[in-house]
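Excerpt of the complex: some chains, original placement.
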Amino acid sequence: MNQFEVTMAGFGGQGIMLAGQLLSYTGLKDGKNVVWIPSYGPEMRGGTAYCTVVISDIRIGSPIINTPTCACVFNRPSFDKFAPRVKPGGLLIVNSSLINVSTDRKDLTEIQVPATQIAIDAGNGRATNIVVLGAFVGATGVVKYDTLISVVEEKLGKKKELFEINRRVLDMGYKIGRERAAQRSHA
Amino acid sequence: MQDINTTFARPEGLTDVVTHYCPGCTHGVIHRLVAEVLVELGLRERTVGVAPVGCSVLAYNYFNTDFLESPHGRAPALATGFKRLRPDMIVFTYQGDGDLASIGMAEIVHAANRGEKFTTIFVNNAIYGMTGGQMAPTTLPGQVTATCPFGRDTALTGMPIRMVELLSSLATPAYLERVAVHSPAHIVRAKKAIKTAFTCQKEERCFSLIEVLSTCPTNWGITPGEATQWLDANLKAFFPLGVYKRPEGMQ
Amino acid sequence: MAKILMKGNEAIAEAALRAGATNYFCYPITPQTEVAEYLAKRMPDYGGVFLQAESEVAVGNMLFGAASTGKRVFTSSSSPGISLMQEALSYMAGAHLPCVIINIMRGGPGLGGILPAQSDYFQATKGGGHGDYRILVLAPSNLQEAVDLTMLAFHLADKYRNPAMIIGDGMIGQMMEPVEFPEKYVEEELPVKTWAATGASGRKPLIIKSLFLDPNALEHNNILLKEKYDQMAKEEVRFELYKTGPKNRILLVSYGTMARICQTAIDALEAEGISVGLFRPISVYPFPHSQLREEISRPNVESVLTIEMSMGQMLEDVERAVAERKPLAFFGRTGGIVPSPEEVIEQIRKLLDAQPAPRKAKKA
Amino acid sequence: MPGVVIDKNHCKGCELCVKACPQKILSMSREITLRGYFYAQMHDPSRCIGCRICAITCPDAAISVHHHGQMYVLFEY
């Protein structure tokens, strides 16, 4: 890997920004170059929010990525907006709890994760972002999973109970991501 | 079949656009009240509004009247310029507390003091909404905001500014009232006040300003329901409701 | 009409009234307060609006509101006051609103002094406010021109739906000269102002704004603005040539009252048999770029001398036009010091001395 | 007989009408709108007294109130 770009998108409040930041911290800890950039435009209030993370072995040029390697979409409007933009050969992670369609693009890997459901079942609907984050790292291996775990602990470890839920759903996401990606690559 | 009568509907003074306001934000109530009053007084077609910079910056999309979009705080100057040239038209500004009481202090004081015959709807939600919850001149002592993260310290930043009290110290005639919109009863009273204000303008009497205590659930960090309670318990205590000034001959 | 002797500030005020601009907002500041004082007396006769605002910030924004009615509106001020209007000017340009601003410049920066200067050229022509906008700027060099250009400014502001500015200095404002007003001000007809806010009666609501949250819409607005500026550059360039031609060894570039002083110097040198020409931009934005380039390119022109009452601001525009075709020199006095014709002559002599041969095109 | 109509498109699920209704006959749906909100709905229309309080409260002018025939207006608005 030279450079990997991922856009995370959803409603404000779904923890999109945090997921991107956790990924960035992990990339940094892994010794990579990283940039995180949020959308702060007109979408901000009451619309979709998104952020992009670039993880790279080389100096990162433009932080503005119109066609990312990967998109993680948390709701339907985000799916509509970003699914078409993923680079050919790229990856699309879909929060299937809130999105009941799938892309007809054949040139990318789509992984459906019932993230919100998993989070609710685990006892915290707000952990959707952690499920997706796990799935992303599981599917791409763009950062070390161990590093990710340590970052999540570092940043979210203060509230013991919540952290345990997060820890659990991270694993669940990670496994789904790894398995589906493996299936795909064998398909 | 009997006729269907409508006792309440979206007023003609509002466009059919879904606002960008957060759920439960009472900016929406205030918009509706102004729109209703403009229609009820038969003024809509000759009205021009002046939008501020603040969460209500897009007010021009929601009102069914002509609109100007002002620089931050300067709506009273725009309104003055417009109204002086078109005294036959109805002009109102719609301004937040950051807009009116902070950066726009000079403009509102002077417009009021000159007795400009327009109407100001002053939305006091004790915080800067649009920029994400910074301290406003109306932020309560001890209230936490993004720029007073340890609570407003009045020793460093002074006491909240009570605008209608301040404006009522001026000698020029005006209509000044403070209302709130966090409960149906308050909303009904607020509408009366807004109607009186526009009536003052319609009758070419004087400057009029209605300060409306409003909620900002998002930046207060609570639910809309909690926000109405917080307003009632805290904001209303510091900002007493009532009529502060009335032109002579106005009941 | 007969010529009448008037003070510059009053002549400008009268010109505005005659151009149908009967709506004036102001805040007092030397050396232009007579504009306000004149209008305070005269406005009641016109049934117009005269309002002294609380500040120049308010003035700028009152103009914004007033211009939205579609009527002609204006103000006058001087340097520090103009600085306070920059936000409003940016907004008005963004919202495509016409208005006229008279800037009777004084020495700066800061409080500076009250004597004549030309040090607000950058602010006027490059846009002292934020964003990609421009103001149309005209610079008269005598009172008759101040009258004519003031009237023209209202026309051009309306034509382009853009703020237009007159820049003068304390000399223009304070001196008396004979001026003539047209019996009746006639101007090319302009489209009806359907963009004015007149109430949503029988039509959809109309919005006057500079906010475009969608970047495509905002870019579109910037492109519209740019198109207007390009059109101005084609249609509104104005300048004067004085004693240029196939003989002048030196070309002076100067504007406003400074150019007038240059003319005195040129006349004096001509009497001695030394030929010097003057290129005087009248519109400083749009700047007469290609016209200046043409004059510069004449083979007889050995060098170019820009003279300003500043440390060198228009100089940058001249530099772009000259593009090293000829050596370019600069002379400036600031802070209210008005260079005398003698000083100008001295500068010209210096250049001539430095360049003895009749032709020596220098190009690196 | 009075009744309210709630415009799903305008409703943002703030629940203020639910809290305000004196008859307690409004509640939140379990469905989400396109904008991502749970919206208000009437769960017991028969008990509606047409008081307009929900509509007056709604910040998004999402509610209209209608009735058949004549009706006594409880308060001026």
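Letters A, B, C and D name the chains as they come in the text, with residue numbers starting at 1 for each one.
Following the convention adopted for this analysis, contacts are C-beta pairs under 8 Å (C-beta built on N, C-alpha and C of every residue); 3 or more make two chains touch, one makes a residue touch a chain.
Just so we're clear, the structure is a prediction, and the values are computed from it rather than from any experiment.
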item	value
Copies present in the complete complex, per labelled chain	A x2, B x2, C x2, D x2
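Convention: only the chains that are shown with their structure count from here on.
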item	value
Euclidean distance of C-alpha centroids - subunit A vs subunit D, Å	39
Gap in Å, rounded to a whole number, between the CA centres of subunit D and subunit C	61
Touching two or more other chains - residue numbers and ranges from subunit B	21-22
Numbers and ranges of subunit A residues touching at least 2 other chains	46
Subunit D residues within the subunit B interface of the complex	2, 7, 9-10, 12-16, 19-20, 35, 37, 50, 52-53, 55-61, 63-71, 73, 75-77
Interfacial residue positions of subunit B with respect to subunit D in the complex	1-11, 14, 18-19, 21-29, 31-32, 183-184, 187-188, 191, 217, 223-225, 228
Residue numbers on subunit B that touch subunit C, as the complex places them	15, 44-48, 50-51, 57-58, 60-61, 63-71, 74, 77-86, 89, 106-107, 110
